[in-house]
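First the structure, which I've put down as structure tokens, then a few questions once you've had a look.
Missing here is one protein chain; the remaining ones are kept as they sit in the complex.
And then subunit A:
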Amino acid sequence: MRQPRDTLKNTEQELRIFRWRSLLAVVVVLLLTGLLAGRLCYLQVVQHEVYSTRSEKNRVRVEPLPPTRGLIYDRNGVLLAENRPTYNLTLVRERVDDLDQTLSLLVDLLELPEDRVEAFRERSRQRQRPFQPALLMSDLDEEQIARLAVNRHRLPGVEVQAQLLRYYPDAEIMSHVLGYVGRINAEELQDLDAGNYAGTHFIGKTGVERFYEEALHGQAGLRKVETNARGRVLRELGRTDPVPGKNLTLTLDKGLQHLAVELLDGRRGAIVAVAPQTGEILAMASVPGFDTNQFVTGIDVDSYRALQQDIDLPLFNRAIRGSYPAGSTIKPFMAITGLRDGEITPGEVIYDPGYYQLPNDSRRYRNWLRWGHGRVDLERALAVSNNTYFYSLAHELGIDRIHDSLSQFGFGQRVAADVAGESSALLPSREWKRARFNQPWYPGETLSVGIGQGYLQITPLQLATATAVLANRGDWVKPRLALKIGDEPVPTELPDTPPDVELDNPDWWDRVYSGMEKVLSGREGTARRAGAGLEYRMAGKSGTAQVFSLGQDERYNADELKERLRDHALFTAFAPVEDPQIAVSVIVENAGGGSHHAAGLARAMTDYWLLERHHGESPDARSAGDDAGEGEE
């Protein structure tokens, strides 16, 4: 060993010292243990009566005081989410002397119908943590409350607890964007600040309720109360007041939202409207919706299953999670890409024979007009939605530059600042295809992307956002739902805003706008019917998204197809052109061509926002879908 080689005697002495000392330690340990034992004897035997009485008679406990959840308003101060008082009947079994007798008395007092008595008894038997109140019945009416109050002395352990319940006055039209609160589940409980949520039963599950949970919830308080042996509060000993949640003012306009939902009524689809200069989301509708109030108190299993299994997917938020092929609505953004990269100029003319062919490839990529549009420049290409022009442009640009430019408009990304559960959809690239399919990128696939088909997928929110950026001459604003949190206005300039899109010649923006105006107002415009009688300058672009792809020479007849295999109709627009106040994207599933079935809806939205809203007119749904126009395929 490393120890200095001392004498044996020394080692022996060390051992002796140690043993003496540890013997001493044992004595001390015994003395201290005796002290503890003595103290325990004193508490538990000598003073037992005192403490037993104290424990029986006076119980002091800490009760959490949950904060009141913040209210939610639309941009004009219309209440969208409120808290309504309800009364629950609770029972603490440990404080009840005779459970059967108490239950019988309750059944009499509440005049419960026979068929509900058994469920009522069942609930009282549910396993609970000791001294935790069990919920017997929720939503008591006033008469029941009064009867219980009168008989209170006969009902130890029974309490009527007031509770604020979330209520959504316009649940059906706001269902997805607003979201809903529901009971906190075990999974959520693990991530929560237990102290702050001690008295809270509800948490934002989806939509705005979820994204702004922290601000809406507030800060819990607590109070220390003395109760009698029955658990009834005798007096309050101390208290920290809760800080209520902040009220939230949204950018949504209830009138516009209402209109959007009515326009889509009876179909499946989504409409998103954004104020281009501020990024404020004015309307975000996904149809069909559902009654979110059902989810607050807990939806019953059958109703939930019905919602879940509904073929129209009412629970699915199409506006932010629906991935659709962009169809021809991508063309304005392709045009900007071509101008930016110098592959085209606005005056350049191509000849369209009705199809496009890649060099050394016999396959013909068809224009939707079989015999072709003949001589086509940029504006006409947009107005008539010419495919050949954009096939050629896409081929010249290549997928890498297309990917780069389209992502500058927000495609393939989550664009909004405060929307929970947004999908990034899909902006394909060489790398993506390699990773996904382990295959190279083929030139033909570039052509498909050039007219908004192929792998490219967008969400309605992305399309509205990109259109807003386009309307802003490339200036980015992040779309957002919150106008004010409490009294604090949310700034327009938000962190992580993407860089602006820039063109060498700013006049080119106007040429693209001009082409888009001709879609609605031009002699050949695909949506000229929807644009009839415009009182302001509106720019738009129709789109038709194929649900499945056609063979090379097949023609497509909508009538012969089952409804759910029909094309999706898309339209994106902004107005007025010279000072954009609204950008709107419309998607109607399985409606057929976008110029027929979506353009009128977009027009109704802009009309409302620019002309009607200030006159206080009620937003009646118009029969916009019946507008007919000379369509694309």
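Here is the rule we go by: contacts are C-beta pairs under 8 Å (C-beta built on N, C-alpha and C of every residue); 3 or more make two chains touch, one makes a residue touch a chain; residues count from 1.
Assume contacts and distances are computed from a predicted model.
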Requested in this report: Given the options "Peptidoglycan glycosyltransferase MrdB", "Cation/acetate symporter", "Fe-S cluster assembly ATP-binding protein" or "Glycine dehydrogenase (decarboxylating)", say which is the protein name UniProt records for the missing chain.
Outcome: "Peptidoglycan glycosyltransferase MrdB"
Report summary line: Touch assignment to the omitted chain, from A:Val62, A:Val150, A:Ala306 or A:Leu565, lands on A:Val62
Report task. Consider the whole complex, including the chain that is not shown, and state which of A:Thr33, A:Asn185 or A:Thr345 touches that chain. Result -> A:Thr33
Report task. State which residues belonging to subunit A touch the missing partner chain. Result -> 1-4, 6, 10-11, 13-23, 25-26, 29-30, 32-33, 35-37, 39-41, 43-45, 47-48, 50-52, 54-56, 59-62, 94, 129-131, 224, 237-238
